[in-house]
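What follows is part of the complex, with its chains left where they were.
Lettered A and B in written order, each chain numbered from 1.
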Amino acid sequence: MILELTDNIILKNCFEAISTIVDEVSLECDSEGMRLRALDRSHITFVKMELNAGLFDEYICETPEKLNVDTDELMQILKRCKPKDLLKLETDESNIKLTFEGDSTRNFNLRLIDINYDSPTPPRIEIPVKLNLPVELLGDFLEDMLIFGENVKFIVDEDYLRCEGQGEFGDSEVKYIHGENVQEIIESKFSINKIKDMLKAKKLASMVTLSLGTDMPLFLTYNIGNGDGLLEFMLAPRLESEDE
Amino acid sequence: MILELTDNIILKNCFEAISTIVDEVSLECDSEGMRLRALDRSHITFVKMELNAGLFDEYICETPEKLNVDTDELMQILKRCKPKDLLKLETDESNIKLTFEGDSTRNFNLRLIDINYDSPTPPRIEIPVKLNLPVELLGDFLEDMLIFGENVKFIVDEDYLRCEGQGEFGDSEVKYIHGENVQEIIESKFSINKIKDMLKAKKLASMVTLSLGTDMPLFLTYNIGNGDGLLEFMLAPRLESEDE
């Protein structure tokens, strides 16, 4: 397997978020591309990454491979890749070999984890409402809500996305005209910090898609490179009864 | 009560310093403006803030109100206000309602503290010497003095303001030509960190006024918006006998 990627910021930003959420992942590679599915330790966040072969400058993978890696170690290596470096990825029996070619050539061999690891299957859920919004703005809203408490309630109606936060000392609320065609009222509550973890990949795209339904999981999706890739997170809602 | 303030940096910077010095304050509002008087827990620093109605873009306060707030919580909200946001402040029975209008509209309700709180009366003291100096320079002087010890001695004569710091490993001294009409020699010592707390409001103005007298309290005053407001701190001196 040999991969080359000029736009190395893609892998770097994906793993900036992934390594915060899950400790180990299984990268599944075949002729079509690289895929990853993982569940965080507390079983609250589900992560899905798909990088199609088309995203890469060169992509050769004749026999499917499963690469089990420690996400922190991988992230430490990716951090060392400079924006202009050409990133190459190869594998041998027991290592992922990353090469960064720029002013100098730098090689990193990361040991594969020798565990039989089954990627979790994502639940099939139909989420009623999809909103596109600037990722920076979503980050701001979460900070606004974090003043008083740990949770954010998203409320969507025909015109607005509202974020609400509450706590002992006060409450906060933000209203945002979503500009989408929404026919129902949606209300759901989530842990702010779990969403902030997903926003560590925010340099992937200027807009994110938020999919919401009443007391249903939230989907936060980054589209990468004109549909050739995506990074998606699914987060379980906090139910009212959990608050006490 | 309804207040609007475009230049939100005023409130933000005042509370940047105030929230470091006092935990709770009573904001007293009437038709003339907003006032605050408070004493820090160790009774060493007295704080006075006066923001006249004229500073605000809109100021309506028909019946006087006393708003008791937790300064940390208020500061956390003010931090979220962006430089170009229009800041609105309203009250109901149990909340201060802050609204930031910019790219989106964000509301924050801060619970009022339900305590009968009497603002302390500032002592009436005639301070002999008043100096204007750049706030950045004063900050630098304090850092210079902090190398060897915790206290700074201010010495003023006809020509110079001198700052002196002392410690086990050495001493430091700065001389600054004050350019004011001073007829006497003044000498007084203060805790450097207490003055540094006051300088957290340093973006309020490029110059501060320092009022000094031998073994008398120091007054540090920021003039806000051409005399329409002020933030003033009074700090008790450290007497020589305290050093041992």
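Just a few scattered comments:
By our rule, contacts are C-beta pairs under 8 Å (C-beta built on N, C-alpha and C of every residue); 3 or more make two chains touch, one makes a residue touch a chain.
Every value quoted in this text rests on a predicted model; they were computed, and no experiment measured them.
Complete-complex copy count for the single protein sequence, taken from this structure file and not limited to the 2 chains in place, is 3.
We take it that only the chains that are shown with their structure count from here on.
Between subunit A and subunit B, the centres computed from C-alpha atoms are 44 Å apart.
Contacts from subunit A toward subunit B in the complex involve residues 137, 140-141, 143-144, 147, 168-176. Subunit B makes touch with subunit A in their complex at residues 70, 73, 76-77, 80, 95, 103-111.
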